[in-house]
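Every protein chain except one is present and positioned as in the full complex.
Chain IDs A and B follow the sequence of writing; residue 1 opens each chain.
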Amino acid sequence: MQSGISFLPEQASTLAPRVDNLYFFIVAVTAFFALLVTVLVVYFAFKYHTDDPYAVGAPIHGSIPLELFWTAVPFVIAIFIFAWSTNVYFDIVRPPDQAMQVYSVGKRWMWKFQHPSGQREINELHVPVGRPVKVTFTSEDVLHDLFIPAFRVKADAIPGRYSTIWFTATQTGEYHLFCAEYCGTKHAGMIGRVIVMEETAYQAWLDTSQESSLAAQGQALYESLSCQSCHLNDGNGRGPALHGLFGSEVQLANGTTATVDEGYLRESILNSQMRVVAGYNPIMPTFQGLVDEDGMVGLIEYIKSLRTGPSSEGASASLPAEAGEPE
Amino acid sequence: MTTQPTTTYLNVTHGLASWLLTKDHKRIGLLYLVVVSIAFALGGVFAGLIRLELLTPPGDMVTSDLYNRIFTMHGVAMVFFVLIPAVPAILGNFVLPLQLGAKDVAFPKLNLLSWYIFVIGFIFTAFAMVMGGVDTGWTFYTPYSTTASNSNVMAAGVGVFITGFSSILTGVNFMVTIHRMRAPGLTWFRLPLFVWALYATSLVQILGTPVVAITVLMVAMERGLGLGIFDPTLGGDPVLFQHLFWFYSHPAVYIMILPPMGAISECIACFSRKTVFGYSFVAFSSLSIAVFGFLVWAHHMFVAGISPYSAMVFSFLTFAVAIPSAVKTFNWTATLYRGAIWFKAPMMYVYGFLGLFLIGGLTGLFLASLGTDVHIHDTYFVVAHFHYIMVGGAIMGYLAGLHFWWPKMTGRMYSDGLAKVGAALIFIGFNLTFFPQFILGYMGMPRRYHMYPPEWEMLNVLSTGGAGILGIGYLLAVGALLWSLKYGAVAGDNPWHATGLEWTTQSPPLPENFVETPIVTEPAYNYAHREIKVV
Partner (left out) sequence: MSEVAAPAHAVGHGHDALHHHAAQQHHFESLDQQHEASTLGMWFFLVQEVMFFGGLFTAYMVYRIWYPEAWAEGSRELDILLGGINTVVLIGSSLTMALAVRSAQVGSNKGAFRWTMLTMILGLTFLVIKFFEYEHKFELNHVPGANFVFEGPHANQVEIFLSLYFAMTGLHALHMIIGFGILAWVAWLAHNERFSREWSTPVEMTGLYWHFVDIVWIFLFPLLYLVDRAGQLG
């Protein structure tokens, strides 16, 4: 990592130069105005200086054209910066569809990461270079915030919800990872490293894991909780069939619709009565206390893997390791 | 005039009781000055401890728990007991009725009650500090404050809640005073700009403070009585707390900065011997800042899981609220043009204010713009930005006003040279302390960190060194003022040859301010007109 005084963190993601360019532009604009006003007020102080307490200034009251001018000019510049920055922001908050999925849970005071292949790590995140990575995360206790300065990304971890950040690393190396939302005693110790590796090295690193894939772990949990006794494949069970469900839109009993994403699945497992699919009775018990955050991502990965429809239930046992492949 | 007037508000009655039971707005202003100064000293000590700890990368001076308590108590003391009351409650109380040509504020008893409420709130908070402190950050974010923290959140929360009512009641008092207590002929557009600023501030105090009061009370009830309004395990939303909290706490920034801006307008007009350029634009910019200020709270939450579309709206509104501040700055600059600039100590503070507020305001653009905010949110960039506004801007403006009205308050003149040296040291020390923090923030150093990676040591050393200079600057400024109480020359009624009703009465003023209720026949800052008569 760097030493001495530098003015920029490393640019290690595709987003970083975009954020920095915007940053430099605003630096230029603000420096211009700061200098303009400073030069003027200092110049006036010398030019119109007097020690005579009875001297008076020129009887100038104001100028409406000038007022309009210096209201309009900053406004136009502000609109320009707003448009540019909003454009960058939407790229920061919208992960590309084909992003590789990683899950994370923040708890006081550590970050746990889980890769779909089953690899787990704490306070370290291994990712391949050149591939978009999406980290979906939540918190087990209080607010946290996953912040990777070199990638220029950050989002709060909020208990009860999923947040995401995404990035495509552009150079291999090790980068800081911080908790940026105050979380108590060891907030400053809730830090770690992001290790960006070449694709082959990353694959080799994945292979060191003895764990079964997340989806397989999820399937085991799914079966041990007997979810399949209600969620029958043919759709005639007491709960809806789960094949091909992820990413689809469902009609709810209260008349609205919901997109089945990580957040909806999480809520349906923990607060099963909140948004029930139309045509089913609100009889699913809550699994609060039975499914922890780690188990939850397994279940979600498993349900995500059930894409191909009811007939291929048998095939889902041999799941693809990667859940994030394009549909 | 070389001797002090015989009867003044200071010597009309004697004894502690005559102060503690006073209904005189001028004495109440001084009572606030005492308590706020104590809080400022406390907060300053905490700030010094923070900077000392951050001198070196590892957390080697205090434990993490203690560090967290120190920065929380620094924030609580400075925000609720210094920045919010400093200009309205001290200078506003002293100057407002004088500027209006009134004998007192509309509700003098309520005014004294507000001070007592303030003190009780301060005692609760001080109690929380003595009993081991609070470690939630001054923002009291849930669910940390409701479920995880095992510090004195209750006592501190109740203290903040109580203090809020002091602020609200002062706001009500000032609003009514400005509406109903103006001297004959003192129409709205003849009011000094400080009055406009106080009016806008009072509006924010009345509309905003109750919301944070009830929000902090909800946190206290959640902790103490087990209510579950923000509890995520029940399906409650910790982010709702942030919405409610920032609905006040963002406008609170304008409570802190608008009155100093008003004081700056007074000083600039006086020391350039001109009316303020674009008087009505400056007056209305205060009101529009107060109103727009209520529409931007969610810019504190761009990374807190709000929808990207609402983030977009709040970003836009945040850019919009920057415009009136820019307009004010341009008008101040234009006021100096072709003025007769008399560079006394208050003007030195005005220049300090302009420099620091300029940087503080402009760096706000980085935080308003979504693309950059994601990266610098919750980093030292934010810390630097709001210190430039709230310390660089608000405290500099407060000191400008204090030096401007000091001869009126005390009847004594301080050493101009010493005060100028103080101002210069504060300006230099401040920049040295906080400018490196912009860089640290962009480098990625998160705020509220007890320790940090070694590559950031150099910038932190600079910052701590600057804090030392800043501290010496403050001590020097305070020393110069205190020195004047005993040794200062007698100031006379109007040492600055300023316009404004407060300068038409004696220094220190009579208990009832004026011998006769003044009648106003001219606009504010009518220097050209008045001086022709004098010369």
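Note that contacts are C-beta pairs under 8 Å (C-beta built on N, C-alpha and C of every residue); 3 or more make two chains touch, one makes a residue touch a chain.
Keep in mind that this is a model prediction, so the values were computed, not measured.
Chemist: Considering the full assembly, with which of the depicted chains is the omitted chain in contact?
Modeler: Counting the whole assembly, the omitted chain is in touch with A, B.
Chemist: Which listed residue, B:Ile120, B:Ala148 or B:Val172, touches the chain dropped from view?
Modeler: Going through B:Ile120, B:Ala148 or B:Val172 one by one, B:Val172 is the residue touching the chain not shown.
Chemist: Thinking of the whole complex, not just what is shown, which of B:Pro5, B:Gly48 or B:Pro108 touches the missing chain?
Modeler: The one listed residue touching the chain not shown is B:Pro108.
Chemist: Just one of B:Gly228, B:Gly479 or B:Gly492 touches the chain that is missing; which is it?
Modeler: Spelled out, the listed residue whose C-beta touches the missing chain is B:Gly228.
Chemist: Under the stated touch rule, tell me which residues of chain A contact the chain that is not displayed.
Modeler: These residues touch the chain not displayed: 254, 271, 273-274, 282.
Chemist: If the hidden chain were put back, which residues of chain B would touch it?
Modeler: Residues in contact with the chain left out: 102-104, 106-108, 110, 168, 171-173, 175-176, 179-184, 206-211, 213-215, 218, 221-222, 225-229, 231, 233-237, 240, 243-244, 247, 512, 514-519.
The rule is simple: only the chains that are shown with their structure count from here on.
Chemist: Based only on mean CA positions, could you tell me how far chain A sits from chain B in angstrom?
Modeler: Averaging C-alpha atoms per chain gives centres 36 Å apart.
Chemist: Where on chain B is chain A touching in the complex?
Modeler: Its residues touching chain A are 59, 64-65, 68, 135-137, 141, 143-144, 147-149, 232-233, 235, 237-239, 272-275, 277-281, 303-305, 308, 311-312, 315-316, 319-320, 322-323, 326-327, 329-331, 333-334, 336-343, 351, 354-355, 358-359, 362-363, 365-366, 368-375, 377-379, 439, 442-444, 446-455, 458-459, 496-497, 527-528, 531-532, 534-535.
Chemist: Please output the residues of chain A touching chain B within their complex, sorted ascending.
Modeler: 1-9, 18-19, 22-23, 26, 29-30, 33-34, 37-38, 40-41, 44-45, 48-63, 66-67, 70-71, 74-75, 78-79, 81-82, 84-90, 92-94, 108, 141-143, 145, 147, 149-150, 152-156, 158-161, 163, 176, 178-189, 271, 274
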